[in-house]
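Everything below concerns the one structure shown next.
Every protein chain of the complex appears in place save one, which is left out.
Order of writing sets the chain letters: A and B. Residues in each chain are counted from 1.
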Amino acid sequence: MKTRRDFIKVSAAGAGAAAIGLSALNWNGVNKAQASNSQHPVSDEEMTSFPTYCEVCFWKCAGWTYVDKSNNIRKIIGNKEDPHCSGRLCPRGTGGVGMYTDNDRLKTPLIRETVDGKQGFRKASWSEALDLVASKMKDVSENHGPESFALFNHGAPGAHFKHLLHAYGSDNEGEPAWAQCRGPREVGFSATYGSWIGSPEPTDIRDTDCLVLIGSHLGENMHNGQVQEVSTAIERNATIITVDPRLSTIASKSKYWLPIKPATDLALLLSWIHVLIYEDIYDKKYIEQYAIGFEQLKDHVKNMTPEWAYGITTIQPDVIRKTAREMANASPSVIVHPGRHVAWYGDDSQRERAIAILNALLGSWGKRGGFYFKEAVKVPSYPHPKYPHPHWSWKDNLDGKYPLSAMGITTELLKASIPEFDYKHQIKAWIVAGTNLPLTIPNKELFQLAAESVDFIAVVDTMPMDITGYADVILPECTYLERYDTIRSAPHREPNIALRMPAVEPKWESKPSWWIAKQLGERLGLGSYFDYDDFSEVLDWQLKQMGTSLDEMQKIGIKIFPRKSGPLYLGDGEEYSFNTNSGKIELYATEFEDHGFDPLPKFTKHPEPEEGFYRLIYGRAPMHTFSRTSNNPNLHDLMDTNSVWVNPKVADLWDLEKGQKVWLQNQDGVVSTFPIKVRITERIRWDSVYMVHGFGHNNKKLTRTYGRGASDANLITNIMVDPMMGGTGMRGNFVTFLTTDPGMEVEI
Amino acid sequence: MKEELFISGRDIPNIDPFLNIWHWEIPVYLYLGGLSAGIMFFAGLFTILDKEKEMETTVKWAPFLVPVALVLGLFALFLDLKHQLFFWRLYTTIRIESPMSWGAWTLMFITPLSMVWAAVYIKELIPGWNWKINIVDQFEEFVKKNMKPLAWAMMGLAIVLGVYTGILLSAFNARPLWNTSILGPLFLVSGLSTGLAAIIWMSKSHFERKVLTKIDIALICVELFLIIHLFMGFLAGSAVSIEAAELFLGGPFTTTFWGGVVILGLIIPAILETLELAGYKVPVWIPSFLVLLGGLLFRFIMVEAGQITRFLY
Partner (left out) sequence: MRYGMAIDTAKCVGCSDCVVACQTENNVPIGYCRDWIVENVNGSYPNVEIELRSERCNHCENSPCVRCCPTGASHIIDGGIVMVTHNECIGCGACIQSCPYDARYSHPDGYVDKCTFCHHRLEKGQNTACVEVCPTRCLHFGDLDDPYSDVSKALKNRTWKVLAPEAGTKPQLFFLT
């Protein structure tokens, strides 16, 4: 947190030196400058540009990597044709250069070894490292079956290792994107509309008249195209209604900010539904034609009046009514946004259901300014032998729990790795690719226990993230700017594909994931699944099937295809069948009912902080992606630490000063490893504290970010699991302040 | 509550959290410039008044300090430059609106002048000194015949130099503490006073010391008046001026400024000098030392505190 404006206080802090003029005695002051590279800007014509799509976050904007004559990557600029970014990358995409230049990158394969009882890593050749991983995979396969080998992944490397694992005979894979992030909304919307939201979200924010955000902090959550559309909506004077205990950036730009009491959103949503129905301002025609279960819903919300909700949410009844009417006025050009990271309180699928129902009452699904019908191009899969059928998968381990989980649940895979949990099938070894589990998965204890329990861990990453500290073998992946990857085909208004190709040779000994997967595959006798010398052959084959070619894509980077699935929006009164049990929008969710869950969302009260404790709310900063980017030199320069936001009243109570370092301790006595600076701000409620996720790295090899800020993930030990889909609700943790060093800094 | 912070960018060395781009070099440069101006002014003045005999130290001996001080001052300025190889660029142009430019040019004239002045008296200082070069001897003769015009020029330039040390700072509109026209006269008076203090310390003549001490007491009174005026101006000014003044009125510079500069550097020496005039025995060096130290401290504080002050928006 950098601040200087109130200079008197600032100088008073340094008064010891200042008052005797001693700071003037510094010889030219502190010089933090590194070796400067004083070249003038290079004009675009003097550089070569290569198409890519971004890997700094998972919005995957397409862009151009500009390389100068001495083969330095100078900048990355968005591709103007790309609907994800319209030629404008976000700060992380622009700062993606730093991912390539970071000197802390993993440079060679590393193998864990024990010398004189001390564990450490030694450099290894690729062949040695790959041989070791392959032999472990063979061991596991022979002794426990290939299914006992699990994959944790996120982002582009995932595809290559999924292919490897499927060929090898396991489909035990998980990514935090499901249980820690978006799973609940997909379940809630799927039960209502028979369709996932997916990424990018098919929210027609560009054309909306009313945008309702339930805790979504768009703008801080810098999903590029979406933020660009929000800006358009602001320009068009759309009504924005933001529900958030914190004055988020977007809340400050909203017509209505509802500073809700945390953990009570569902009550507000239900009361909005009540107002729409009982004031008779819902979209009757739409509901009549497309939906079932209206009468049950009407009955269900009968007593859920704004007055009822006021007692729970602290939002004034007239504000609830007024905002509901605003939505109705804008209907159908209104979006009650499903959010993205929605694993909060364990009843998240039900909250998402309420959001889905609200949208249905407003008639916004399939309407301009509401939710459009997305479409993606199908990328044909490169010919390979059929995958063997695994004898068991993660789903079999659940024993009927979490019936609506559609993707592997990371936390369940971790539990299956720990013999004490006594799961039917045990996980014995992992590959972790592109996800920093210790800072991603809540309940670090569970993670650590699991990591200690398994026989073998291979980690594929570009950076010495905290996860590499648990690895037996570390395989250095090159960055997205140095490799080919799978074709990006994401759903959008217009189907489109984007190419990622190397702009420069991989630095040091790093290698692309496709190469690592292929090498492992060949060592496992699965060469027929990797029938190519270079991944560009795969791409060329696929692109030719799609009516283009690698050659053409290298020139254009992105290609737009005509829609085949029909128009973007529903016509007036158009017949439409939804992919639900009834073929209708299910206000009353039969899918939930079938599995024994509430078919209509009910409000449940969640625990509140005890005296002296504050609810831990975490979120994102626009210049960082989770914990992936905090060591990136360019992005670290923009924001080098997180801070804990504290309401001035709370700060007064605790006698906290601006910029003071404190340690946070949660309800279970867990203390943050590192101290965190206090930001005293009116932007946060008195019953909560807020911090940006992704800091508090505990690996000294991350020279820039090591020990900077605190990790919220470490303080999240109370996990409220969503019984429907295994989502790990993380917002039920409460912290208090420790102002003296509890001595937590012990090396892992 | 009002909160203002940088979301990103900034935190630049020597700029944030508060400006600190000028370190010890600039106050030392300003101090030595002021001191030199003081000595030269009085050397010139008493030459014009035909008091070379009575005021020997003032006219002849003290000016030997000046070339040394000026060269050291210029060297300090040079050290402050961050792009030193391009130092010569100062002398390829004259920028009328830039105090830094006319300071550089003033020094360009005044430094040789001070050397000439010293050279004229070197034979008296070191008996048997011989230039051994004809032209120099001839030039010395020429100068000796024209000491009065030379004295006038030196007095004039000394005032310019003395005022310049203040204007260098006061020309910066962006630094409210500096941005006051009193700073020029204040730095001039302070420079004259430190110059006098140096001469008094050197002088062995009771008469000379008495004359100079009287002047010094007057100068200190003027200086105190200007300081009070300075703060009255600030407090009657805009918010930024008031905040600038508050650095000294309760702020972190309060003790050092009022205790170090005003009391120790001005009031106590003035009292001691008055007592001396009244016949009490006071060691000569004490008031002089205090004035010299106070002047140095004053410049350090002004340079540092001034950089902290800024427009708030």
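List of remarks:
Here is the rule we use: contacts are C-beta pairs under 8 Å (C-beta built on N, C-alpha and C of every residue); 3 or more make two chains touch, one makes a residue touch a chain.
Since this is a predicted model, take the numbers as computed values, not measurements.
One of A:634, A:660, A:673 or A:714 touches the chain omitted from the figure, and that residue is A:634. Residues of chain A in touch with the missing chain: 31-34, 36-41, 43-44, 74-78, 85, 87-91, 94-95, 97, 219-220, 222, 224, 227-228, 230-231, 234-235, 247, 249-250, 252-253, 257, 259, 622-623, 633-635, 637-639, 647-648, 681-686. Although one chain is hidden here, its contacts on chain B can still be listed: residues 1-16, 19, 21-22, 77, 80-87, 89-90, 92-93, 95, 97-101, 103-104, 171-175, 238, 307, 310-311, 313.
We take it that only the chains that are shown with their structure count from here on.
Each chain gets a centre from the mean of its Cα atoms; for chain A and chain B, those two points are 62 Å apart. Interface of chain B with chain A (complex): residues 1, 3-11, 13-14, 16-18, 20-24, 27, 82, 243, 246-247, 251-256, 297, 300-301, 303-305, 308-310, 312.
Remark: chain A residues 1-8, 10-12, 14-15, 18-21, 23-33, 623, 637-639, 648, 679-682 touch chain B in the complex.
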